[in-house]
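Sharing a structure, written as structure tokens. Questions coming.
Every protein chain but one is kept in place in this view of the complex.
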Amino acid sequence: MTAAMSGSNTAPPVLSVNGLTKAFGSRRAVDDVSFEISPGETYGLLGPNGAGKTTTISMIAGLLKPDSGHIRLCGFEDGPTRREARAHLGLVPQDLAIYPDLTARENLVLFGRLQGIPRRRLRERADEVLDVIGLSDRSGDLTKEYSGGMKRRLNIGIGLLHQPDLLILDEPTVGVDPQSRNAILESVEALSREGLALLYTTHYMEEAERLCDRIGIVDQGSMVAEGTVDELLRITGEADAVSLSGSGSVLEATRALGKANGVVAASGDGTTISLTVADAPTHLASLLATAAREGMAVTDVDVSRPDLEDVFLHLTGRALRD
Amino acid sequence: MAEDHRTSDVAAIGVMVAGDLRQRIRDRTVFIFALVVPLALMVVFNAVFGGMNPEKLSGVRVTLVSEANDAAAGGLAGALADLDSMEVDLTRLPHSDPNAATPKLKTAVEDDKVDVAITVPADFTRSLGTGGQPRVTVVRRGGIEPQIIALVVEGFVSRAAAAAKAASVAGAEGLAPATIAQVALRVADSPPTLDVADREAPPGQLSTQGALVAGQAAFFMFFTIGFGVVAYLEERELGTLPRLRSLPISPHTVMTAKAVVSFILGVVATAVLLLLGVILFDLRYENLLTVGVVVVVSVAAVTASSLVVVRVARTAEQAQMITAILGVVLGILGGSFFQLTGTGFFARLADLTPTAAFIRGVGVGADGGGIADAAAPLTFLLGFGAISVVAAVLLPDRSPAR
Partner (left out) sequence: MNVVAAIATTALRRYFRDRSNYFFVFLFPLLLILVLGLQFGGIPNMGTVGLIGTGTGARELSEELEQRDLTVQHFDDADEARDLVSRGRIDVAIELPSRWAEGERDLSGTVRITPSSFAKGQAATAAIRQAVASLADRELALGSLVSDGVDRKTAEHAFDRLDSVGPRLSVTKAGDRMENEFQNLGQFDLGAAQQLALFVFLSALTGAIPLIQSRELRVTQRELTTPISTLQLIVGEGLGRIAIALVQGLYIVAGTALLFGVSWGDPIATAATVTMFCGASAGAGLVIGALMDNVNAAAGTSVGVGLVTAALGGSMMPIEFFPSGLLVISRVTPHHWAYRAFATIQRDGGGIGDVLGPLGVLAAMIFVLIPLASVLLRRAVARP
């Protein structure tokens, strides 16, 4: 999927950020950040709290003026300063940017009108969105009565209301219980499947790995690495560890696998084979086929790969989470 | 085994008070409400209202037109000069003077050259003797000083009228002409049958600035004190309150600590504002002990009333609103901005406010009265505080989450 997305798509990017820089006083919150998002792509900005993710998003959404750099948004050269450009943009901010003393529907209608959705259409869209975020039966209640998860869902719903070309989600799962979190992640996946381009910021590497086609790792305002998950994992230079357990001709299998494509090293006792593999996901199928061919009945496979946590540690010398 | 670290409640209160005070001082809000706004209001109100209620009547310029040797006019001139409450700058003109003509006099008054112009007709005394009705005319400007002059003239005319009537009755009753003259003369010349003597008012009169400073101090006392208790509700909403409650301290400790914070803020802010009065307006507090006791008792009473607010309010926002309503209503009634006069319904209501009691108490102390002289306001404040405490204890807690 990843390769297909980034490789074959020749349509112009929905967002292209170039050399974005913003300082508050002497502190450089964002320092020369560049990246692109293609239509339908889910792009993740991964970094610890305070890395400059929200500042970057604020500039993309037009809330902050960059000190330097260029933002091209949905075909508009001057980016979010053009009001028409902002109509193509949906923002789900990290804070619950909703009025607690308005109902869910009133919140939706307010932002829908600001987006310029005609009234009739707006009524339909509000119903659709309320349905999608599962708040139809509570749409007339003041949002201050809502649970945390319901507020988060409404927060996302407002960003979707006007059917933007690019949806920016700024840490949408912070402070959310596991159940709601999963619901949010699932709906993000669904949006991606529908072909919506997403910019997703998080400091949870599992979320980035699960959702994003490509990821930019940011630290202290700078983009320190960018690529698909696999590309990023390769940066560490660490290979994957694969262990196969089973019965039958285990020793023969060990020998054959030692010569197999992608395998760096192989060792085994009578029941388990430990392999060091350059790219386990690519080669796993052929490895299993080799073992079977040599007469081993594999009962258990364990793949252990380095994760983005290791990548971040490798790049910055610090842990992703404080 | 864990050591027993159980803190005494008093020590716990001390810790919480210190922490809260630090927060309040960091937050500019208390500073704005307790000092900056009242100070600004004092200065502006003084500029606007300062001249409204002067301590002294101002002088008046009076022109008296009469025959130079007219006895009655001479008496009137004497009465005017005898007015001890104000300076009378008296100019006497004969009828022959070109400026003595009525239109000229009127113009002089209109042009603010003279405040009151009095004309006693040429043949005034003679005319009275023959049963005539000579007309004394007064042209005056507005304001109380010219009105007082007019009243003096009115008194003079009233006395002359009484004498003339007495003479007329004497004539009708067939008394001898000499006796008739005698009767009239006696009426005109005798000293008043009634003495009027001034008494000193009891201590407690505040100057305009003194009332302004005490009034503003009383008004903002509610808001300053309110911050302490609103903090209690805010903590409940933030969730720090349950955490405090989980500590091994008695349940009333937290509330007590908030009340102590309110009390300290209230005393400091009120004392500073009263002191600013000394610096800005040269006020004097003759009996500092009385003023001090009044401040402490008032702040305690208002703090007690704020405990009731905590009981009644569901949220910090509600508590702020109730505090604002209470503060403004009690302030307006109690005389923070203007003194309600007389004894009407609202004035009676005003007597039931701690604001009025505070202003009264400060007035007594400023005027040199001892604590005994301030007994009435102090008793009221203590009662107000006691009722508030009882109400706070008896009222059920309306907050949704405890």
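A few remarks follow.
For reference, chains read A and B in written order, and residue numbers begin at 1 within each chain.
Please note the rule applied: contacts are C-beta pairs under 8 Å (C-beta built on N, C-alpha and C of every residue); 3 or more make two chains touch, one makes a residue touch a chain.
Just so it is clear, the structure is predicted and the values come from calculations on it, not from any experiment.
The residue touching the chain not shown here, chosen from B:78, B:242 or B:344, is B:344. The residue touching the chain not shown here, chosen from A:13, A:44, A:79 or A:93, is A:93.
Within the full complex, the residue among B:29, B:91, B:250 or B:379 touching the omitted chain is B:29. Seen from chain A, the chain kept out of the figure touches residues 24, 29, 55, 58, 61-65, 80, 83-84, 86-87, 89, 91, 93, 95-102, 106, 109-111, 113-116, 158.
Interface with the hidden chain, as seen from chain B, comprises residues 27-29, 32-33, 36-37, 40-41, 44-45, 47-49, 51-58, 83, 85-86, 106, 109-112, 124, 128, 131, 133-145, 147-148, 150-155, 157-166, 168-170, 172-173, 175, 179, 182-183, 186-187, 190, 192-206, 208, 211, 223, 317-318, 320-321, 324-325, 328-329, 332-333, 335, 337-344, 346-347, 360, 363, 367, 376.
As a convention for this text, only the chains that are shown with their structure count from here on.
Here the spacing of chain A and chain B, counted between their Cα centres, is 70 Å.
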